[in-house]
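Complex shown without one protein chain; remaining protein chains in place.
Order of writing sets the labels: A, B, C, D and E. Residues in every chain begin at 1.
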Amino acid sequence: MLHTVNKSPFEKNSLETCLRLASAGNAILLFEDGVYGAVKGTRFEPTVSNALTNNKVYVLVSDLEARGMNTDNVIDGIETVDYAGFVDLVADNKSVQSWL
Amino acid sequence: MLHTVNKSPFEKNSLETCLRLASAGNAILLFEDGVYGAVKGTRFEPTVSNALTNNKVYVLVSDLEARGMNTDNVIDGIETVDYAGFVDLVADNKSVQSWL
Amino acid sequence: MKFGILVNEGPYQHQASDSAYQFTKAALEKGHEIFRVFFYHDGVNNATRLTVPPRDDRNIVDRWSELAKQHNLDLVVCIAAAQRRGLLDENEAKRQGKDANNIAEGFRISGLGQLIEAGIQSERLVVFGD
Amino acid sequence: MKFGILVNEGPYQHQASDSAYQFTKAALEKGHEIFRVFFYHDGVNNATRLTVPPRDDRNIVDRWSELAKQHNLDLVVCIAAAQRRGLLDENEAKRQGKDANNIAEGFRISGLGQLIEAGIQSERLVVFGD
Amino acid sequence: MEDEMMDEEVIKKFLYVNRKAPYGTVYALESLEVVLIGAAFDQDVSLAFIDDGVYQLKKDQNTSVDAGAGMKNFSKTYRALEAYDVEKLYVDKKSMDERGLSVDDLLVDVEILDEAKMAEMMGQQDVVLSF
Partner (left out) sequence: MEDEMMDEEVIKKFLYVNRKAPYGTVYALESLEVVLIGAAFDQDVSLAFIDDGVYQLKKDQNTSVDAGAGMKNFSKTYRALEAYDVEKLYVDKKSMDERGLSVDDLLVDVEILDEAKMAEMMGQQDVVLSF
(Lines give C-alpha, C1' and ligand atoms only; values in the text may rest on other atoms or scores of the structure.)
Protein backbone atom coordinates (compact mmCIF):
# COMPACT_ATOMS: atom_id res chain seq x y z
CA MET A 1 0.00 0.00 0.00
CA LEU A 2 1.21 3.49 -0.90
CA HIS A 3 0.39 6.52 1.24
CA THR A 4 0.80 10.01 -0.21
CA VAL A 5 1.07 13.17 1.89
CA ASN A 6 0.87 16.57 0.22
CA LYS A 7 0.59 18.79 3.33
CA SER A 8 3.25 20.49 5.38
CA PRO A 9 3.49 18.78 8.79
CA PHE A 10 3.74 22.24 10.37
CA GLU A 11 0.41 23.40 8.92
CA LYS A 12 -1.79 20.31 8.98
CA ASN A 13 -2.08 16.99 10.80
CA SER A 14 -2.03 14.81 7.65
CA LEU A 15 1.50 13.41 8.02
CA GLU A 16 0.95 12.71 11.72
CA THR A 17 -2.22 10.71 11.02
CA CYS A 18 -0.61 8.95 8.06
CA LEU A 19 2.31 7.77 10.22
CA ARG A 20 -0.09 6.70 12.95
CA LEU A 21 -2.24 4.57 10.61
CA ALA A 22 0.29 3.25 8.07
CA SER A 23 1.09 -0.44 8.48
CA ALA A 24 4.68 -1.60 8.78
CA GLY A 25 6.07 -2.17 5.29
CA ASN A 26 3.80 0.41 3.62
CA ALA A 27 5.44 2.99 1.36
CA ILE A 28 4.98 6.73 1.99
CA LEU A 29 5.49 9.43 -0.65
CA LEU A 30 5.85 13.10 0.36
CA PHE A 31 5.03 15.65 -2.37
CA GLU A 32 3.68 19.20 -2.86
CA ASP A 33 3.94 20.96 0.55
CA GLY A 34 4.41 17.51 2.07
CA VAL A 35 8.10 17.63 1.07
CA TYR A 36 8.88 19.77 4.12
CA GLY A 37 8.41 16.60 6.17
CA ALA A 38 11.43 15.05 4.40
CA VAL A 39 13.84 17.84 5.31
CA LYS A 40 16.70 17.57 7.80
CA GLY A 41 16.89 19.86 10.80
CA THR A 42 13.20 20.59 11.31
CA ARG A 43 11.08 19.89 14.38
CA PHE A 44 9.63 16.87 12.56
CA GLU A 45 12.93 15.17 11.67
CA PRO A 46 12.84 12.79 14.69
CA THR A 47 9.26 11.73 13.91
CA VAL A 48 9.99 11.03 10.27
CA SER A 49 13.35 9.34 10.98
CA ASN A 50 11.54 7.09 13.40
CA ALA A 51 9.00 6.14 10.71
CA LEU A 52 11.88 4.93 8.54
CA THR A 53 12.35 1.94 10.82
CA ASN A 54 8.94 0.60 9.68
CA ASN A 55 8.29 2.26 6.33
CA LYS A 56 10.05 3.23 3.13
CA VAL A 57 9.70 6.99 2.67
CA TYR A 58 10.05 8.78 -0.67
CA VAL A 59 10.05 12.46 -1.61
CA LEU A 60 9.23 14.02 -5.00
CA VAL A 61 12.36 15.82 -6.14
CA SER A 62 10.69 18.46 -8.35
CA ASP A 63 8.53 19.67 -5.46
CA LEU A 64 11.61 19.71 -3.23
CA GLU A 65 13.57 21.80 -5.76
CA ALA A 66 10.67 24.19 -6.35
CA ARG A 67 10.83 24.96 -2.63
CA GLY A 68 14.56 25.71 -2.61
CA MET A 69 15.90 22.37 -1.45
CA ASN A 70 17.51 19.30 -2.96
CA THR A 71 18.70 15.78 -2.16
CA ASP A 72 21.35 17.15 0.24
CA ASN A 73 18.62 18.53 2.51
CA VAL A 74 16.78 15.24 2.81
CA ILE A 75 16.81 13.06 5.93
CA ASP A 76 19.13 10.05 5.54
CA GLY A 77 17.20 7.01 4.40
CA ILE A 78 14.53 8.90 2.46
CA GLU A 79 14.69 8.23 -1.26
CA THR A 80 14.09 10.95 -3.88
CA VAL A 81 11.93 10.10 -6.89
CA ASP A 82 10.79 11.99 -9.98
CA TYR A 83 7.28 11.71 -11.48
CA ALA A 84 8.29 8.51 -13.30
CA GLY A 85 9.27 7.12 -9.88
CA PHE A 86 5.93 8.31 -8.45
CA VAL A 87 4.17 6.35 -11.21
CA ASP A 88 6.25 3.25 -10.41
CA LEU A 89 5.35 3.52 -6.72
CA VAL A 90 1.66 3.58 -7.62
CA ALA A 91 2.07 0.62 -9.99
CA ASP A 92 4.09 -1.40 -7.47
CA ASN A 93 1.57 -1.03 -4.65
CA LYS A 94 -1.89 -2.58 -4.59
CA SER A 95 -3.68 0.62 -3.54
CA VAL A 96 -3.07 4.31 -2.89
CA GLN A 97 -4.28 6.28 0.11
CA SER A 98 -4.02 10.08 -0.26
CA TRP A 99 -3.81 11.87 3.10
CA LEU A 100 -5.23 15.21 1.99
CA MET B 1 -7.34 44.20 18.24
CA LEU B 2 -9.61 41.34 17.21
CA HIS B 3 -8.24 37.99 16.07
CA THR B 4 -10.48 35.59 14.18
CA VAL B 5 -9.80 31.86 13.84
CA ASN B 6 -11.83 29.77 11.38
CA LYS B 7 -9.82 26.55 11.48
CA SER B 8 -10.19 23.48 13.64
CA PRO B 9 -7.26 23.30 16.08
CA PHE B 10 -7.05 19.56 15.35
CA GLU B 11 -6.53 20.08 11.64
CA LYS B 12 -4.44 23.23 11.36
CA ASN B 13 -2.04 25.29 13.46
CA SER B 14 -3.96 28.58 13.13
CA LEU B 15 -5.36 28.71 16.69
CA GLU B 16 -2.00 27.75 18.16
CA THR B 17 -0.21 30.57 16.33
CA CYS B 18 -2.99 33.02 17.13
CA LEU B 19 -2.70 32.30 20.86
CA ARG B 20 1.08 32.56 20.67
CA LEU B 21 1.04 35.98 18.99
CA ALA B 22 -2.07 37.64 20.44
CA SER B 23 -1.29 40.39 22.94
CA ALA B 24 -2.85 40.34 26.38
CA GLY B 25 -6.22 42.08 26.23
CA ASN B 26 -6.85 41.22 22.57
CA ALA B 27 -10.19 39.66 21.68
CA ILE B 28 -10.37 36.31 19.87
CA LEU B 29 -13.39 35.09 17.87
CA LEU B 30 -13.75 31.43 16.90
CA PHE B 31 -16.02 30.73 13.92
CA GLU B 32 -16.51 28.27 11.02
CA ASP B 33 -14.46 25.13 11.87
CA GLY B 34 -12.69 27.24 14.49
CA VAL B 35 -15.64 26.69 16.87
CA TYR B 36 -14.25 23.26 17.79
CA GLY B 37 -11.59 25.13 19.77
CA ALA B 38 -14.34 26.50 22.06
CA VAL B 39 -15.72 23.11 23.04
CA LYS B 40 -15.37 21.46 26.46
CA GLY B 41 -13.72 18.08 26.84
CA THR B 42 -11.37 18.15 23.86
CA ARG B 43 -7.59 17.86 23.87
CA PHE B 44 -7.42 21.64 23.33
CA GLU B 45 -9.59 22.66 26.30
CA PRO B 46 -6.60 23.30 28.62
CA THR B 47 -4.86 25.47 26.00
CA VAL B 48 -7.94 27.56 25.32
CA SER B 49 -8.90 27.82 29.01
CA ASN B 50 -5.42 29.09 29.68
CA ALA B 51 -5.78 31.77 26.99
CA LEU B 52 -8.83 33.07 28.86
CA THR B 53 -6.59 34.46 31.57
CA ASN B 54 -5.16 36.98 29.07
CA ASN B 55 -7.80 37.27 26.37
CA LYS B 56 -11.55 37.49 25.92
CA VAL B 57 -12.65 34.59 23.71
CA TYR B 58 -15.89 34.52 21.71
CA VAL B 59 -17.55 31.83 19.61
CA LEU B 60 -20.08 32.27 16.80
CA VAL B 61 -23.24 30.47 17.90
CA SER B 62 -24.64 29.67 14.44
CA ASP B 63 -21.45 27.85 13.45
CA LEU B 64 -21.52 26.00 16.78
CA GLU B 65 -25.14 24.92 16.24
CA ALA B 66 -24.52 23.88 12.64
CA ARG B 67 -21.93 21.45 14.01
CA GLY B 68 -24.26 19.89 16.56
CA MET B 69 -23.30 21.86 19.64
CA ASN B 70 -24.62 24.76 21.66
CA THR B 71 -23.80 27.08 24.55
CA ASP B 72 -23.81 24.14 27.00
CA ASN B 73 -20.83 22.60 25.22
CA VAL B 74 -18.70 25.73 25.45
CA ILE B 75 -15.75 26.12 27.83
CA ASP B 76 -16.63 28.30 30.83
CA GLY B 77 -15.63 31.89 30.25
CA ILE B 78 -16.09 31.84 26.48
CA GLU B 79 -18.91 34.10 25.31
CA THR B 80 -21.25 33.14 22.47
CA VAL B 81 -22.13 35.79 19.87
CA ASP B 82 -24.34 35.90 16.79
CA TYR B 83 -23.41 37.72 13.55
CA ALA B 84 -24.59 41.02 15.04
CA GLY B 85 -22.16 40.38 17.89
CA PHE B 86 -19.41 39.56 15.39
CA VAL B 87 -20.05 42.94 13.74
CA ASP B 88 -19.86 44.68 17.13
CA LEU B 89 -16.54 42.98 17.89
CA VAL B 90 -15.12 44.27 14.61
CA ALA B 91 -16.45 47.76 15.28
CA ASP B 92 -15.14 47.82 18.85
CA ASN B 93 -11.59 46.84 17.94
CA LYS B 94 -9.15 48.99 16.00
CA SER B 95 -8.12 46.24 13.59
CA VAL B 96 -8.89 42.64 12.65
CA GLN B 97 -6.35 39.88 12.09
CA SER B 98 -7.74 36.76 10.39
CA TRP B 99 -5.72 33.63 11.16
CA LEU B 100 -6.59 31.66 8.05
CA MET C 1 -18.95 52.72 10.63
CA LYS C 2 -17.47 51.95 7.21
CA PHE C 3 -16.43 48.32 6.54
CA GLY C 4 -14.45 46.71 3.75
CA ILE C 5 -14.82 42.96 3.12
CA LEU C 6 -12.34 40.62 1.42
CA VAL C 7 -13.57 37.21 0.18
CA ASN C 8 -10.81 34.75 -0.76
CA GLU C 9 -12.64 31.48 -1.50
CA GLY C 10 -15.18 30.33 -4.05
CA PRO C 11 -18.82 29.42 -3.45
CA TYR C 12 -19.74 26.06 -1.83
CA GLN C 13 -16.17 24.72 -1.63
CA HIS C 14 -15.40 26.72 1.52
CA GLN C 15 -17.59 28.49 4.10
CA ALA C 16 -15.71 31.79 3.64
CA SER C 17 -18.21 33.22 1.15
CA ASP C 18 -21.16 32.22 3.37
CA SER C 19 -19.56 33.84 6.40
CA ALA C 20 -18.70 37.02 4.48
CA TYR C 21 -22.30 37.23 3.26
CA GLN C 22 -23.78 36.74 6.74
CA PHE C 23 -21.37 39.29 8.19
CA THR C 24 -22.12 41.85 5.48
CA LYS C 25 -25.86 41.40 5.93
CA ALA C 26 -25.59 41.77 9.72
CA ALA C 27 -23.42 44.89 9.38
CA LEU C 28 -25.96 46.48 7.04
CA GLU C 29 -28.81 45.55 9.39
CA LYS C 30 -26.98 47.34 12.20
CA GLY C 31 -26.75 50.48 10.08
CA HIS C 32 -23.10 50.22 9.11
CA GLU C 33 -21.88 51.10 5.64
CA ILE C 34 -20.12 48.58 3.39
CA PHE C 35 -17.53 50.49 1.39
CA ARG C 36 -16.78 47.53 -0.88
CA VAL C 37 -16.72 43.73 -1.04
CA PHE C 38 -13.60 42.60 -2.86
CA PHE C 39 -13.33 39.08 -4.32
CA TYR C 40 -9.81 37.69 -4.62
CA HIS C 41 -8.14 34.29 -5.20
CA ASP C 42 -10.88 31.68 -5.83
CA GLY C 43 -13.27 34.25 -4.36
CA VAL C 44 -13.73 35.52 -7.93
CA ASN C 45 -15.78 32.38 -8.61
CA ASN C 46 -18.58 33.86 -6.48
CA ALA C 47 -19.29 36.16 -9.41
CA THR C 48 -20.35 33.64 -12.07
CA ARG C 49 -23.95 33.72 -13.23
CA LEU C 50 -23.71 30.13 -14.54
CA THR C 51 -24.21 28.29 -11.23
CA VAL C 52 -27.24 26.01 -10.79
CA PRO C 53 -27.16 24.85 -7.16
CA PRO C 54 -29.57 22.13 -5.94
CA ARG C 55 -33.05 23.52 -5.22
CA ASP C 56 -32.88 22.71 -1.50
CA ASP C 57 -29.59 24.58 -1.05
CA ARG C 58 -28.79 28.30 -0.92
CA ASN C 59 -27.87 30.13 -4.14
CA ILE C 60 -24.66 31.89 -3.10
CA VAL C 61 -24.22 33.96 -6.26
CA ASP C 62 -27.82 35.18 -6.37
CA ARG C 63 -27.67 36.01 -2.67
CA TRP C 64 -24.74 38.37 -3.30
CA SER C 65 -26.40 39.91 -6.37
CA GLU C 66 -29.62 40.55 -4.44
CA LEU C 67 -27.85 42.04 -1.44
CA ALA C 68 -25.94 44.32 -3.80
CA LYS C 69 -29.16 45.45 -5.45
CA GLN C 70 -30.93 46.12 -2.15
CA HIS C 71 -28.07 48.07 -0.61
CA ASN C 72 -26.27 49.41 -3.66
CA LEU C 73 -23.16 47.40 -2.70
CA ASP C 74 -19.92 47.67 -4.65
CA LEU C 75 -18.94 44.04 -5.44
CA VAL C 76 -15.52 44.06 -7.09
CA VAL C 77 -13.82 41.06 -8.67
CA CYS C 78 -10.03 41.15 -9.03
CA ILE C 79 -9.15 41.15 -12.72
CA ALA C 80 -5.84 39.28 -12.38
CA ALA C 81 -7.34 36.52 -10.24
CA ALA C 82 -10.39 36.39 -12.54
CA GLN C 83 -8.27 35.94 -15.67
CA ARG C 84 -6.45 32.96 -14.12
CA ARG C 85 -9.76 31.32 -13.23
CA GLY C 86 -11.99 32.07 -16.22
CA LEU C 87 -14.25 34.82 -14.91
CA LEU C 88 -15.02 37.47 -17.55
CA ASP C 89 -17.43 40.29 -18.30
CA GLU C 90 -18.42 41.32 -21.81
CA ASN C 91 -15.58 43.82 -22.26
CA GLU C 92 -12.92 41.45 -20.97
CA ALA C 93 -14.25 38.64 -23.17
CA LYS C 94 -13.93 40.88 -26.23
CA ARG C 95 -10.50 42.12 -25.24
CA GLN C 96 -9.23 38.56 -24.69
CA GLY C 97 -10.90 37.10 -27.77
CA LYS C 98 -13.17 34.81 -25.76
CA ASP C 99 -16.57 33.79 -27.15
CA ALA C 100 -18.50 33.93 -23.87
CA ASN C 101 -18.65 35.75 -20.56
CA ASN C 102 -20.03 34.62 -17.24
CA ILE C 103 -20.21 37.51 -14.77
CA ALA C 104 -23.34 37.85 -12.66
CA GLU C 105 -25.45 40.95 -12.10
CA GLY C 106 -24.15 43.34 -9.50
CA PHE C 107 -20.46 42.41 -9.80
CA ARG C 108 -17.81 44.43 -11.62
CA ILE C 109 -14.26 43.49 -12.60
CA SER C 110 -11.43 45.82 -11.64
CA GLY C 111 -7.84 45.92 -10.41
CA LEU C 112 -6.17 45.12 -7.11
CA GLY C 113 -5.90 48.84 -6.42
CA GLN C 114 -9.58 48.63 -5.45
CA LEU C 115 -8.63 46.36 -2.57
CA ILE C 116 -5.96 48.75 -1.34
CA GLU C 117 -8.43 51.61 -1.66
CA ALA C 118 -10.93 49.60 0.40
CA GLY C 119 -8.23 49.26 3.07
CA ILE C 120 -7.59 52.99 3.05
CA GLN C 121 -11.19 54.19 2.89
CA SER C 122 -12.83 51.67 5.22
CA GLU C 123 -12.51 52.00 8.96
CA ARG C 124 -12.27 48.21 9.27
CA LEU C 125 -11.24 45.56 6.77
CA VAL C 126 -12.35 41.98 7.45
CA VAL C 127 -10.81 39.03 5.60
CA PHE C 128 -12.76 35.80 4.95
CA GLY C 129 -10.68 32.96 3.55
CA ASP C 130 -9.11 29.54 3.94
CA MET D 1 -1.32 -0.82 -16.22
CA LYS D 2 -4.64 1.05 -16.19
CA PHE D 3 -4.86 4.19 -13.99
CA GLY D 4 -7.77 6.35 -12.91
CA ILE D 5 -7.10 9.92 -11.74
CA LEU D 6 -9.27 12.08 -9.46
CA VAL D 7 -8.67 15.86 -9.37
CA ASN D 8 -10.38 17.70 -6.51
CA GLU D 9 -9.09 21.29 -6.74
CA GLY D 10 -9.30 24.08 -9.28
CA PRO D 11 -6.49 25.49 -11.42
CA TYR D 12 -3.86 27.83 -9.87
CA GLN D 13 -5.44 27.98 -6.39
CA HIS D 14 -3.94 24.63 -5.36
CA GLN D 15 -1.13 22.49 -6.78
CA ALA D 16 -3.39 19.40 -7.04
CA SER D 17 -4.23 19.98 -10.71
CA ASP D 18 -0.55 20.53 -11.59
CA SER D 19 0.47 17.36 -9.78
CA ALA D 20 -2.30 15.33 -11.42
CA TYR D 21 -1.23 16.61 -14.84
CA GLN D 22 2.45 15.78 -14.26
CA PHE D 23 1.55 12.35 -12.93
CA THR D 24 -0.76 11.61 -15.87
CA LYS D 25 1.86 12.71 -18.38
CA ALA D 26 4.56 10.59 -16.70
CA ALA D 27 2.26 7.55 -16.61
CA LEU D 28 1.51 7.90 -20.33
CA GLU D 29 5.23 8.31 -21.10
CA LYS D 30 5.91 5.06 -19.30
CA GLY D 31 3.35 3.30 -21.48
CA HIS D 32 0.53 3.05 -18.94
CA GLU D 33 -3.09 3.58 -19.89
CA ILE D 34 -5.22 6.34 -18.33
CA PHE D 35 -8.76 5.00 -18.06
CA ARG D 36 -10.21 8.36 -17.08
CA VAL D 37 -9.42 11.66 -15.35
CA PHE D 38 -12.36 12.68 -13.19
CA PHE D 39 -12.76 16.28 -11.98
CA TYR D 40 -14.69 16.73 -8.74
CA HIS D 41 -15.25 19.46 -6.12
CA ASP D 42 -13.50 22.67 -7.33
CA GLY D 43 -11.62 20.40 -9.73
CA VAL D 44 -14.44 21.08 -12.21
CA ASN D 45 -13.00 24.58 -12.64
CA ASN D 46 -10.08 23.04 -14.57
CA ALA D 47 -12.52 22.62 -17.46
CA THR D 48 -13.35 26.24 -18.26
CA ARG D 49 -12.17 27.61 -21.59
CA LEU D 50 -12.41 31.21 -20.31
CA THR D 51 -9.09 31.38 -18.42
CA VAL D 52 -6.44 33.87 -19.53
CA PRO D 53 -3.39 33.17 -17.37
CA PRO D 54 -0.37 35.52 -17.48
CA ARG D 55 1.86 34.85 -20.50
CA ASP D 56 4.86 33.79 -18.39
CA ASP D 57 2.83 31.18 -16.51
CA ARG D 58 1.54 27.76 -17.55
CA ASN D 59 -1.94 27.45 -19.06
CA ILE D 60 -3.44 24.69 -16.93
CA VAL D 61 -6.67 24.27 -18.90
CA ASP D 62 -4.97 24.18 -22.32
CA ARG D 63 -2.40 21.73 -20.99
CA TRP D 64 -5.18 19.28 -20.08
CA SER D 65 -6.98 19.81 -23.40
CA GLU D 66 -3.78 19.16 -25.36
CA LEU D 67 -2.84 16.07 -23.38
CA ALA D 68 -6.37 14.74 -23.98
CA LYS D 69 -6.03 15.34 -27.70
CA GLN D 70 -2.62 13.69 -27.96
CA HIS D 71 -3.58 10.61 -25.98
CA ASN D 72 -7.32 10.42 -26.51
CA LEU D 73 -7.89 10.91 -22.77
CA ASP D 74 -11.34 10.77 -21.21
CA LEU D 75 -11.62 13.97 -19.12
CA VAL D 76 -14.90 13.88 -17.19
CA VAL D 77 -16.35 16.74 -15.15
CA CYS D 78 -18.86 15.86 -12.42
CA ILE D 79 -22.21 17.36 -13.32
CA ALA D 80 -23.40 17.96 -9.75
CA ALA D 81 -20.18 19.70 -8.71
CA ALA D 82 -20.16 21.64 -11.99
CA GLN D 83 -23.70 22.92 -11.49
CA ARG D 84 -22.81 24.29 -8.04
CA ARG D 85 -19.81 26.11 -9.46
CA GLY D 86 -21.01 27.40 -12.83
CA LEU D 87 -19.35 25.03 -15.29
CA LEU D 88 -21.63 24.19 -18.25
CA ASP D 89 -21.51 22.72 -21.74
CA GLU D 90 -23.91 23.71 -24.51
CA ASN D 91 -26.51 21.08 -23.65
CA GLU D 92 -26.47 21.83 -19.94
CA ALA D 93 -26.72 25.57 -20.62
CA LYS D 94 -29.83 24.99 -22.73
CA ARG D 95 -31.36 22.63 -20.21
CA GLN D 96 -30.79 25.10 -17.36
CA GLY D 97 -31.85 28.17 -19.31
CA LYS D 98 -28.41 29.77 -19.13
CA ASP D 99 -27.25 32.13 -21.88
CA ALA D 100 -23.63 30.99 -22.05
CA ASN D 101 -21.43 27.93 -21.59
CA ASN D 102 -17.78 27.72 -20.69
CA ILE D 103 -16.48 24.17 -21.10
CA ALA D 104 -13.11 23.69 -22.78
CA GLU D 105 -12.24 21.31 -25.60
CA GLY D 106 -11.57 17.75 -24.57
CA PHE D 107 -13.71 17.77 -21.41
CA ARG D 108 -17.16 16.22 -21.08
CA ILE D 109 -19.75 16.58 -18.33
CA SER D 110 -21.22 13.45 -16.77
CA GLY D 111 -22.38 11.90 -13.53
CA LEU D 112 -20.58 10.64 -10.41
CA GLY D 113 -21.13 7.09 -11.65
CA GLN D 114 -18.20 7.74 -13.97
CA LEU D 115 -15.94 8.10 -10.94
CA ILE D 116 -17.13 4.83 -9.45
CA GLU D 117 -16.67 3.18 -12.82
CA ALA D 118 -13.12 4.55 -12.95
CA GLY D 119 -12.53 2.94 -9.55
CA ILE D 120 -13.86 -0.39 -10.79
CA GLN D 121 -12.19 -0.44 -14.21
CA SER D 122 -8.81 1.04 -13.30
CA GLU D 123 -6.16 -1.05 -11.61
CA ARG D 124 -5.11 1.97 -9.56
CA LEU D 125 -6.99 5.13 -8.59
CA VAL D 126 -4.93 8.14 -7.51
CA VAL D 127 -6.52 11.12 -5.74
CA PHE D 128 -5.08 14.66 -6.03
CA GLY D 129 -6.67 17.20 -3.72
CA ASP D 130 -6.43 19.55 -0.74
CA MET E 1 -5.01 -10.17 -10.35
CA GLU E 2 -4.66 -8.85 -13.88
CA ASP E 3 -7.40 -11.19 -15.11
CA GLU E 4 -9.71 -10.29 -12.28
CA MET E 5 -9.37 -6.60 -13.13
CA MET E 6 -10.55 -7.20 -16.65
CA ASP E 7 -13.71 -8.86 -15.41
CA GLU E 8 -16.61 -6.39 -15.45
CA GLU E 9 -18.41 -8.19 -12.67
CA VAL E 10 -15.66 -8.12 -10.08
CA ILE E 11 -16.66 -6.73 -6.71
CA LYS E 12 -14.04 -4.33 -5.42
CA LYS E 13 -13.50 -3.04 -1.91
CA PHE E 14 -14.13 0.72 -1.94
CA LEU E 15 -13.09 2.83 1.04
CA TYR E 16 -14.20 6.43 1.54
CA VAL E 17 -11.88 8.25 3.93
CA ASN E 18 -13.45 11.29 5.61
CA ARG E 19 -11.06 13.50 7.55
CA LYS E 20 -12.71 16.93 7.35
CA ALA E 21 -15.31 18.68 9.47
CA PRO E 22 -18.71 19.42 7.92
CA TYR E 23 -19.76 22.91 6.74
CA GLY E 24 -16.33 24.59 6.93
CA THR E 25 -15.67 23.01 3.54
CA VAL E 26 -17.82 21.10 1.05
CA TYR E 27 -15.86 17.85 1.16
CA ALA E 28 -18.09 16.09 3.69
CA LEU E 29 -21.25 16.85 1.69
CA GLU E 30 -19.80 15.99 -1.71
CA SER E 31 -18.16 12.82 -0.34
CA LEU E 32 -21.57 11.68 0.81
CA GLU E 33 -22.94 12.32 -2.68
CA VAL E 34 -20.32 9.95 -4.10
CA VAL E 35 -21.22 7.29 -1.54
CA LEU E 36 -24.92 7.48 -2.46
CA ILE E 37 -24.24 7.21 -6.20
CA GLY E 38 -21.64 4.51 -5.60
CA ALA E 39 -24.16 2.40 -3.67
CA ALA E 40 -25.89 1.57 -6.95
CA PHE E 41 -22.79 -0.24 -8.21
CA ASP E 42 -22.92 -3.24 -5.84
CA GLN E 43 -19.36 -2.89 -4.66
CA ASP E 44 -18.08 -3.69 -1.16
CA VAL E 45 -18.23 -0.25 0.46
CA SER E 46 -16.68 0.98 3.72
CA LEU E 47 -16.51 4.47 5.20
CA ALA E 48 -13.77 5.61 7.57
CA PHE E 49 -14.10 8.69 9.76
CA ILE E 50 -10.75 9.95 11.02
CA ASP E 51 -9.55 13.24 12.56
CA ASP E 52 -12.18 15.99 12.13
CA GLY E 53 -14.14 13.61 9.89
CA VAL E 54 -15.72 12.17 13.05
CA TYR E 55 -17.49 15.51 13.51
CA GLN E 56 -19.51 14.75 10.36
CA LEU E 57 -21.44 12.20 12.44
CA LYS E 58 -22.13 14.50 15.41
CA LYS E 59 -25.79 14.47 16.53
CA ASP E 60 -27.99 17.57 16.66
CA GLN E 61 -26.54 19.45 13.69
CA ASN E 62 -28.80 22.45 13.43
CA THR E 63 -28.55 24.62 10.37
CA SER E 64 -30.86 25.76 7.63
CA VAL E 65 -30.61 27.67 4.39
CA ASP E 66 -32.75 30.43 5.87
CA ALA E 67 -31.22 30.93 9.30
CA GLY E 68 -28.03 30.82 11.27
CA ALA E 69 -25.06 29.72 9.19
CA GLY E 70 -27.39 29.71 6.17
CA MET E 71 -26.24 26.33 4.89
CA LYS E 72 -28.02 23.10 4.04
CA ASN E 73 -28.14 20.51 6.82
CA PHE E 74 -27.13 17.20 5.24
CA SER E 75 -26.51 15.19 8.42
CA LYS E 76 -29.73 13.19 8.13
CA THR E 77 -28.34 11.58 5.00
CA TYR E 78 -25.90 9.55 7.11
CA ARG E 79 -28.94 7.87 8.66
CA ALA E 80 -30.18 6.92 5.20
CA LEU E 81 -26.98 5.04 4.34
CA GLU E 82 -28.30 1.81 5.80
CA ALA E 83 -31.13 1.81 3.26
CA TYR E 84 -28.46 1.91 0.57
CA ASP E 85 -26.73 -1.13 2.14
CA VAL E 86 -23.83 1.03 3.24
CA GLU E 87 -23.32 -0.42 6.69
CA LYS E 88 -19.59 -0.53 7.35
CA LEU E 89 -18.87 2.76 9.09
CA TYR E 90 -15.54 2.79 10.91
CA VAL E 91 -14.46 5.48 13.32
CA ASP E 92 -10.92 6.09 14.56
CA LYS E 93 -10.72 5.68 18.33
CA LYS E 94 -8.02 8.26 18.95
CA SER E 95 -9.92 10.90 16.96
CA MET E 96 -12.98 10.32 19.16
CA ASP E 97 -10.97 10.40 22.39
CA GLU E 98 -9.12 13.62 21.56
CA ARG E 99 -12.45 15.32 20.86
CA GLY E 100 -14.13 14.00 23.98
CA LEU E 101 -16.70 12.17 21.86
CA SER E 102 -18.38 8.81 22.54
CA VAL E 103 -20.68 6.68 20.35
CA ASP E 104 -23.65 8.32 22.11
CA ASP E 105 -22.68 11.61 20.44
CA LEU E 106 -22.99 10.12 16.96
CA LEU E 107 -26.14 9.98 14.85
CA VAL E 108 -25.48 6.53 13.37
CA ASP E 109 -24.13 3.18 14.55
CA VAL E 110 -20.43 2.84 13.91
CA GLU E 111 -17.63 0.48 14.74
CA ILE E 112 -14.80 2.10 16.68
CA LEU E 113 -11.39 0.84 15.53
CA ASP E 114 -8.03 1.18 17.22
CA GLU E 115 -4.99 2.03 15.10
CA ALA E 116 -4.00 -1.55 14.33
CA LYS E 117 -7.51 -2.51 13.21
CA MET E 118 -7.96 0.67 11.15
CA ALA E 119 -4.60 0.07 9.44
CA GLU E 120 -5.58 -3.54 8.74
CA MET E 121 -8.96 -2.54 7.28
CA MET E 122 -7.29 0.07 5.06
CA GLY E 123 -4.79 -2.47 3.81
CA GLN E 124 -7.61 -4.71 2.57
CA GLN E 125 -9.06 -2.09 0.24
CA ASP E 126 -8.79 -1.97 -3.55
CA VAL E 127 -9.87 1.63 -4.10
CA VAL E 128 -9.44 4.45 -1.58
CA LEU E 129 -11.28 7.72 -2.17
CA SER E 130 -10.05 10.46 0.15
CA PHE E 131 -11.87 13.65 1.00
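The rule is simple: contacts are C-beta pairs under 8 Å (C-beta built on N, C-alpha and C of every residue); 3 or more make two chains touch, one makes a residue touch a chain.
Computed from a predicted structure; not experimentally measured.
Chemist: Determine which of the presented chains are touched by the chain that is not presented, and list them.
Modeler: A, B, C, D
Chemist: Among the options B:N50, B:N70 or B:S95, which residue touches the chain absent from this view?
Modeler: For the chain that is not drawn, the touching residue is B:S95.
Chemist: What is the set of chain D residues that contact the non-displayed chain in the whole complex?
Modeler: Its contact residues with the unshown chain are 12-15, 18, 21-22, 54, 56-58, 130.
Chemist: Across the whole complex, list the residues on chain C that are touched by the chain not included here.
Modeler: 2, 6, 8, 40-41, 80-81, 84, 111-113, 115-117, 119-121, 123, 125, 127, 129
Chemist: Go through chain B and note every residue touching the omitted chain.
Modeler: Touching the missing chain: residues 1, 13-14, 17, 20-23, 26, 94-100.
Assume only the chains that are shown with their structure count from here on.
Chemist: Shared touching chains for chain A and chain B?
Modeler: Of all the chains present, those in contact with both chain A and chain B are E.
Chemist: Minimal path length between chain A and chain C through chains that touch?
Modeler: 2
Chemist: Among the chains, which is located farthest from chain B on the basis of C-alpha centroids?
Modeler: D
Chemist: Express in whole angstrom the distance between the two chain centres, defined as the mean CA positions of chain B and chain C.
Modeler: 26
Chemist: Can you list the chain D residues in contact with two or more other chains?
Modeler: Correct list: 8, 41, 80, 84, 125, 127, 129.
Chemist: Quick check on chain A: which residues sit in contact with 2+ other chains?
Modeler: Residue numbers touching two or more other chains: 13, 95-96, 98, 100.
Chemist: For this structure, enumerate the chain pairs that meet the touch criterion.
Modeler: Per the contact definition above, the touching pairs are A-B, A-D, A-E, B-C, B-E, C-D, C-E, D-E.
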